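All protein chains of the complex are present and in place, except for one that has been dropped.
Going in written order, the chains are labelled A and B, and every chain counts its residues from 1.
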Amino acid sequence: MSILKKLLPLDIASGMKLTGKYFGRNFLQANRSKKHIHITVEYPETPISIAPRFRGRLQMLRDEQGEIKCVCCLACEKICPTQVITISKGKKEGRKTPFPTRYDFEMERCIFCEFCVESCGFDSIILNHQFELAAYNREDFSIGMEGQFQDMFRVSPVGQHSISSTKNPDSPDYT
Amino acid sequence: MPITKVWIEEGCIVCNACEAECPDVFHVTADSCHIKADARIDGQEDENRSSKSVLQNGLQSSLETSIIAAAVACPVNVIQYEQIISQIPIEPPKIEVEVAIEVITSVVPMVAETEPALAKVQSVISETITSAPKPRITEVWIDEGCIVCNACEAECPEVFHVTADSCHIKADVRLDGKENENRFEKSKIKQVLGESLVEKIISAAAGCPVDVIKYGVFGDVPKIEKKLDAVHDHSPDAVRSFVWDIAAAPNRVVVMPKTIPLPSLRTFLAEQEAQKIADEAKWQKQLADYEINKTKALGENKEPPKAPVRPAPKKDDNDMIAPVPASADAPELLYLREKLGASVQEIFQQSGELVCQVAPEAILEALVLCKDDPALKFEMLVDETATHYPVADEFKFSIVYHLTSLSRQRRLRLRILIPENYDVESAVSVYPGANWLEREVFDMFGIRFKNHPDLRRILCPDDWEGYPLRKEYPTLGLGQREIDFREDRSGVLMRLSLEKAGNLNINLKKPEAN
Partner (left out) sequence: MFKNEELEINLGPQHPSTHGVLRVKLRLDGETIVKCTPIVGYLHRGVEKICENKTFFQGQVWTDRMDYVAAVSNNLGWAESVEKLFGIHVPRRAHYVRTMMTELNRISSHLLWLGTHALDIGAMTVFLYAFREREQILDCFESFCGARLTTTAFRIGGLREDIPPGFIKQVQAFQDRFLDCIDEYETLLTENRIWKRRTIGIAPINADECIAFGVTGPVLRAAGVKYDVRKAFPYAAYAEMNFEIPTRTEADTYARYLVRLEEFRQSHHIIQQCIDGLPEGNVMAKIPKVLKSEVNEIYHPIEAPKGELGYYLVGEKGGQNPYRFHVRGPSFVNLQALPQMTEGRLLADVIAAIGTLDVVLGEVDR
């Protein structure tokens, strides 16, 4: 028996059978089946969907009146583990709370930990869903308020199209 | 100017900014910010909004800057304070001359009965007034931010004395005879020395990399330009290189610890005792103060002040119970003490862990016992590491061995305290796994192990200088390349530290983007 086992490569054959099964299934059904069996996505053409909690680039928010929400409490500057955020505090007419005259964010050192968002008691910043953060120049990583090449309120031109729908946890094909 | 009262108006958003600026006064709870009990005279802990209790005397002027900083940092401006402004008129610079005259004239009626004596006194007075006083330094003090770089002591050892964490003005040059930074007292220095050391003090102040040496002057003193060292040279030819020598690293930032956080049952109990005594003394003093104030107020027919209340122990509203050391009752520890006798220095338990501190000479014996004794059977050494305690007097490092008994599922920590340049007996002969762990300790702390088979650096390169995990090893500055900043790339970390280290003219050229 054991000689037979040694002679016949049954162990290899069972492995081949498994790979053959997957090959056949993908080859024959991939484009026809309704059920999603692809693992890969043709990414730049098809925008991928990401989880609602995804941690992308830092973005500042405005309230309904279009006012900057940030009140310069510097909590985010203090908690940031890599000291990415610098804020200059200033005053603006007709506004009771302080106003950030400068809010600098150096993305090249940001590690997307979301500690800043967590520490902000005013919900004035979020990490948005932008994940295509590569750029050709180092300058493009220093992000500031309006008037700079990239500002903190918009999604940067590089990665605008990457923010697609986020996954909907209620949809049936949510994995 | 001292701040007498601090209170929090309504509208606190619990942002923690104040506690970060001035933790001695503010304490941020879950829904509001409190003025701490031990900063206040009435010993309560709340916003101080209605009672407006006065701050403790000792804190009034020492915390001035940090309270103001906290008030400025508050995003909603609810921190209010009362400050005594210009209580004492600013002294004119000639004050000393005037005092001299005053003293002498007031002496005159008592001493000078006779003509010649009076004449002599008058001549002294006229001499004092007519001879043009020499320019001199009246006082020297060190502002906050000293980086203990020793530059001033090298320049002028007569006046400055650099200690482990700060720079002091020596006692024998000062009129009040104290030795500290002279930051708050602003004590004058002796006149003779002030005249003779003018140049030295000024050049020391100019040489200070962080510009914290401040001085008051009288007369025309020479000016010395601030020295610029090689780091400030931004010409393209300037050599850009790593700095390899720790001591010479120009921008190094060293934060030396101030305490010896060595967990120990003995010190814990002693601290508890001392705290109790201090509390009692404080309370007695408050009572006595109250009595004095009361009698004074009654004597002047005013309303007597409120009687002090003894502060009740604070109740914490969170899920934390700080683990405190407890005396040992684990059989392993008692057995170890019985076996090793006098070489066991201390045994205790904390956070559910067994700690046994032995004499450094006996460590090998203790390890062999732990491994082989059938009652202990700690077969595996899981971890060995060290800690640097630079401010401790009798020792400089602790080495801990974490042992695990696989068969009995128990853990034990053996600890030894060793002075600088003490060669510890290597544990490799007992636990071969200690090999790399000891190499790491050697690499990071420079502790040498006797009879170690292969004591080389392990994580750092072989030619690395300095021992990175010692507390005096800078976190910034050593081996760091000079970095040019563009204006709009405000690297806070670098910028702040370089500013602190005196390298103020960083920024410089905008790199060409291509």
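Just so it is clear, a residue touches a chain if its C-beta (ideal position, glycine included) is under 8 Å from a C-beta of that chain, and two chains touch if they have at least 3 such contacts.
Remember, it's a predicted structure, so these values are computed and weren't measured experimentally.
Trainee: One chain is left out of this view; which of B:50, B:259 or B:421 touches it in the full complex?
Mentor: In the complete complex, the chain left out is touched by residue B:259.
Trainee: Which of these, B:64, B:353, B:373 or B:472, touches the one chain of the complex that we don't see?
Mentor: Final answer for the missing-chain contact: B:353.
Trainee: So which bits of chain A touch the chain we can't see?
Mentor: 9-12, 14-15, 18-19, 39, 50-55, 79, 81, 111-115, 118, 127, 167, 169-170, 174-175
Trainee: Considering the whole complex, not just the chains shown, which residues of chain B touch the missing one?
Mentor: 14, 16, 19-20, 23, 28-30, 255, 257, 259, 261-263, 267-268, 317-324, 350-351, 353, 355, 379-383, 385, 387-388, 400, 402, 406, 409, 411, 413, 431-433, 435-437, 444, 457-461, 468-469, 473, 475
Operating definition for what follows: only the chains that are shown with their structure count from here on.
Trainee: Per the centroid of Cα atoms for each chain, what is the distance between chain A and chain B, given in Å?
Mentor: 42
Trainee: Applying the document's contact rule, which stretches of chain A touch chain B when the two form their complex?
Mentor: Answer in residue numbers: 71-75, 77-78, 82-86, 97-98, 104, 106, 109, 121-122, 137-139, 142, 144, 148.
Trainee: Where on chain B does chain A make contact in their complex?
Mentor: It comes out as residues 13-17, 20, 73, 75-76, 486, 488-493, 511, 513.
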